[in-house]
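The complex is shown incomplete by one protein chain, all other protein chains being positioned as in the whole.
All chains are identified by letter, namely A and B, in their written order; residue positions are counted from 1 within each chain.
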Amino acid sequence: MTMITINGLNVWYGDGRDHVDAVKNASFEVAAGESFGLVGESGSGKSTILRAITGLAPNWSGTISIEGKQLSHGKRDREFYRRVQMVFQDPYASLHPRHTVDQVLSETLDLNGITGIDQRVSRLLDGVGLDGKFRFRYPHQLSGGQRQRVAIARALAGEANIILLDEPTSALDVSVQAEILNLLTDLREEHNLTYLMVSHDLPVIGHMCDRLAVMKDGEIVETLTVDSLRAMRAQHEYSRSLLKASIV
Amino acid sequence: MMLLDVKDLWVKFPTRQGLFEAVRGVSFSLGKERLGIVGESGSGKSMTGRAILRLIRPPGIVEADHITLEGRNLLDVTEKDMREVRGEKISMVMQDPKFSLNPVMRIGDQIMEAYLVHNSVSKSEARAKSVEMLEAVSIRDPERVMRAYPHEMSGGMGQRIMIAMMLIPNPQILIADEPTSALDVTVQRQVLDIMDKLVKERGMGLIFISHDLNLVAEFCDRVLIMYAGRIVETCDANKLHDAKHPYTQGLLNSLPRFDQPRRHLDVLKRDPSWAEVPSVKGHT
């Protein structure tokens, strides 16, 4: 079964003279339980695709389907957000500076209509490898890695099965990146999650994903499996140059 | 030849919980070489670079036995003379060119101004020199770039312009603090090559501060690895992958390798004793 189907997606910002095409005619599919990567340099439109799916980028055309159900252009409903969640790039900007970890998770659970919040918060923290002592801390009392764990817990709180990962480790140190990537790997197995991951870092995508799409200037230049990229079977010249720059 | 010698450098910041020591007794020297300083965020690598230029503002405290440049201890130099040292003797390239260029001034004017501060020449001569500098950093259409404003430039172009500006006074030492972290991988390479070429041609010393071990291993001659404000290991850059210290090994192993897929990445296990062992001396 396909979880995410993107067909002929165009996303743009601004009107008239300020019109900028961020994504041009992008199409790909992500199967259930698959981990799919979007790789490209800054400004290639990879994050914009995630924003279009979640409804944060309002101007788009083409079709986006989640579990076979086509999304409308209006606001996403709660049902959608119960299925699809996102982890943002910068853990320093994605947590409310005046809310404790407990507040962040409790509110998410509350919005999803889940009861027994107190135990659920403990279980969520446990699930992302955070000790209970972090529960009542403010974001400024946490390290970058700990914050990103909280953000992952928030994405999992409503029991979503599709997680959009927008460069989840690019703001972190390499040792912390390893911890977070391992956590994401384990969570995917544990909860049978589908990942759509965006990164500029080819080794990270190679580590996390089964298939990937290479993006350049808003267009998908090539979609292929990680194994065939590793075996140097990339067709497009740009994919090859990216590969060359990423391998030491 | 020794360009810079730092002995027992400490950088401290007072906080409510007491004195926070960002750099704790670091000693190293720099010759005409490319010296890499690597470490994670909070390891004190950037603070070390800033302390050399005395860019740590109060209430931050910088202490050292000496920071010697051409037989002069930079800690005893007056603030006025220090301004001359910055730029003329030691230049610094920061992470994000967006914050280092004046957004409301044309790039050409900024470069010319930098040139005129250090050289008493006519305007047209300064202009010719600026165009030459832009060509030296492989900017294809220097005349157009001279007329442009910083926001019209991409990150890679901006960083090249910064390097051009920093090299105008012909400094002996260039400190580059994560100069390519904000750039895309394909652009990173070009910027590094330009920096490498210029440093070699002019026989400068380069301090290259980065969190990226592979980059440093490839680009530098010698590496200092910092942890918790101390140097835990120093080695030749091309031998970095055979590093002995468990911290360095841990960092290297935690990187995902595209050519070697693994289910789980190795996680760095920190040993509290690493922070306690005295700093290794980073002299040649």
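Here is the rule we go by: contacts are C-beta pairs under 8 Å (C-beta built on N, C-alpha and C of every residue); 3 or more make two chains touch, one makes a residue touch a chain.
Note that contacts and distances are computed from a predicted model.
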Protein name (UniProt record) of the chain left out of view, among "YciI family protein", "Acyl-CoA dehydrogenase", "Long-chain-fatty-acid--CoA ligase" or "Putative D,D-dipeptide transport system permease protein DdpC": "Putative D,D-dipeptide transport system permease protein DdpC"
Contact with the hidden chain (one of A:21, A:67 or A:102): A:102
Candidates A:127, A:158 or A:218 - the one touching the absent chain: A:158
Which residue of A:24, A:120, A:137 or A:230 touches the chain not shown here: A:137
Residue among A:12, A:88 or A:238 that touches the chain left out of view: A:88
Touch residues of chain A, complete complex, unshown partner: 54, 56, 76-78, 81-82, 85-86, 88-90, 93-100, 102-103, 107-108, 111-112, 133-134, 136-138, 141, 151, 154, 158
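In the analysis below, only the chains that are shown with their structure count from here on.
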Intercentroid distance (Cα basis), chain B paired with chain A, Å: 33
Partner chain A, residues of chain B touching it in the complex: 40-41, 155, 184-189, 211, 213-214, 217-218, 250-251, 254-259, 261-268
Chain B contact footprint on chain A (complex, rising order): 41-42, 144, 173-179, 181-182, 185, 200, 202-204, 206-207, 226, 230, 241-243, 245-248
